[in-house]
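A protein chain is absent from this complex, but the other protein chains hold their places.
Coming up: chain A.
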Amino acid sequence: MTVTSEQHIEGKRDVTFRVFRLNPQVDSKPYFDDYTIPVERGITVLRALNYIKENIDASVSYRVFCQAGICGSCGMRINGISKLACTTQVWDELPKCREAGIIKIEPLRNLPLLKDLIVDMDPLVGKMKHYRNWVESSMPEPEMGKKEFLVSEEEFSRYDKATDCILCASCVSECSILRANKEYVSPAVLLKSYRMNVDTRDSLHDVRLAELVQDHGVWDCTHCYRCQETCVKNIPIMEAIHGIREDAIECRGLKDSAGAKHAEAFMSDIEKKGKLVEATLPFRTNGVAWTVKNLLPMAVKMIMKRRTPPPPPLVKSSKGMKQFREEFREMTEHVKDDHKTHNK
């Protein structure tokens, strides 16, 4: 399937698009089709796909709408990385090809495949609904329409970047934990939950937060930063995830969930010893029963290799701990003062 052009004209060359194909109604397994077409510098991957669909193979299926990086429809994996086809230049992709001159196009990961490059967005929409990611107004009904709901510039700055999300699902496709478990909340949903939870017009904060700290929620993120790194709008998604965690610790305490207990251990160990007491970290996060059941066989191997972390009394404190502890506690007073000012 080739339409060739005169080669080696500067700014114009033949490029092969190796496109993932699967029509579940007909095909028993996926395959790739190669389409070689003449491409000029400045052409996007989406325009190349449009050319293929119009001139070579009308059966190639993908989602497209605005063609301008606004609607988020054309998310797909280009040379292995999830991004928008409409904002990706063919010329920028050429140096990234594993095989020279062949750009690989695949559907997003971590969502069910419908056909070729089209994935089913319903699971993502379902999670948005589950975490009620919309503003449920805190304004009493009789006042509605009579009073303005003002948002200060300072408040808006807290979620300004999060509102840039166009739900393209690139972050969903790149997420390490979602790859392991499709039940996981997913980065786009966490970002949206964060955005709603810092909005003072919303009344669902506590309900949403209680849901976010459950299994497959905010504590299951493994801090790999792949979501943030591939976000097509450069949104600091991990800051939003950490924002929810900070909020959860503040509103629900440090003993609320395994994730919070794990984080608390770092804080208290640093204050006491300046070092992490790793030997008791599993107990403090998950309790004795979990630790014995899950870690005992490995602990035996580690003892034999002398790799077990030392018991708490043998963890040597950092040098100058007495002074450090005073500094740490002084900062604790600062934080208390901040809260008082904030709550006024």
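As a convention for this text, a residue touches a chain if its C-beta (ideal position, glycine included) is under 8 Å from a C-beta of that chain, and two chains touch if they have at least 3 such contacts; residues count from 1.
Keep this in mind: contacts and distances are computed from a predicted model.
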(message) Considering only the chain that is not displayed, what protein name does its UniProt record carry among "Succinate dehydrogenase subunit C", "Homoserine O-acetyltransferase", "Ferredoxin" or "4Fe-4S dicluster domain-containing protein"?
(response) "Succinate dehydrogenase subunit C"
(request) Return the single residue from A:60, A:108 or A:238 that touches the missing chain. (result) A:238
(message) Which candidate, A:32, A:51, A:91 or A:328, sits in contact with the chain we can't see?
(response) A:328
(request) Determine and list the chain A residues touching the chain excluded from the picture. (result) 80-81, 96, 176-177, 179-181, 184, 219-226, 228-229, 236, 238, 242-243, 245-246, 249, 254, 258-259, 262-264, 266-267, 269-270, 274-276, 278-279, 281-282, 285-286, 294, 298, 301-302, 305-310, 315-316, 318-320, 323-324, 326-328, 330-332, 334-335, 338
